[in-house]
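Removed from the display is one protein chain of the complex; every other protein chain stays in position.
Let's turn to subunit A:
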Amino acid sequence: MELTHPLELFPGCSVTLLLFRRVRNAAALRKKAMEGSIEGALINPAMIVDPFQILVAANKAVHLEKIGKMKTRTLYAEIIFSLSPNNNISDAFKKFGISDSDTAVLIVLVADREKKINLEDITSQVEGQQVSVDELPQLTDIAKVKKLYKVTPQEEKIGTLLDSIVCRMSTKDVL
């Protein structure tokens, strides 16, 4: 159901994705996320084309946390910020975080040797149905994603949408 993937660059560290549909308490969840009482990143699945996109964001966030150079205050906020193609933190939350009216939520958890995750803790707080992460493509809004990441038709002829997105995520602080 959920998808767990290790982060090769950080041995012992792994990322777990949980997807929920028919969610009824998005507003309450968002409030909890803002208060920091939920141990996970709550993400709008419409903006995600592939779990790899999450892994790249999580990898960068974990790296920055370890060297003390995060731009946001928590690891989970940093994952959401890393998904954004620009350096505006509040814009990242608006575009990639969940909003009160959302009916689908993607939750991302990071565990390492010191911090174990409790899936029950998270799933019990969501009033919705957990589904397989394989259903993610059904929820992606491709047009919105292309617009947000400013993917050109030329690029699409050459590589995949995922590649274009990942390049922008990983090089945004270089440019």
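Convention: a contact is a pair of C-beta atoms (placed from the backbone, for glycine too) under 8 Å apart; a residue touches a chain by one contact, two chains touch by 3 or more; residues count from 1.
The rule is short, and it goes like this: contacts and distances are computed from a predicted model.
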Listed names "non-specific serine/threonine protein kinase", "Beta-hexosaminidase", "Shroom family member 4" or "Glutathione S-transferase", with the criterion being the UniProt name of the chain not displayed: "non-specific serine/threonine protein kinase"
Sole residue of A:E2, A:D112 or A:E155 that reaches the chain not shown, by the stated touch rule: A:E155
Full-complex contact with the absent chain, from A:N87, A:T103 or A:T171: A:T171
Where the missing chain touches subunit A, by residue: 9, 56, 59-60, 63, 67, 152, 154-155, 157-159, 163, 166-167, 170-171, 173-174
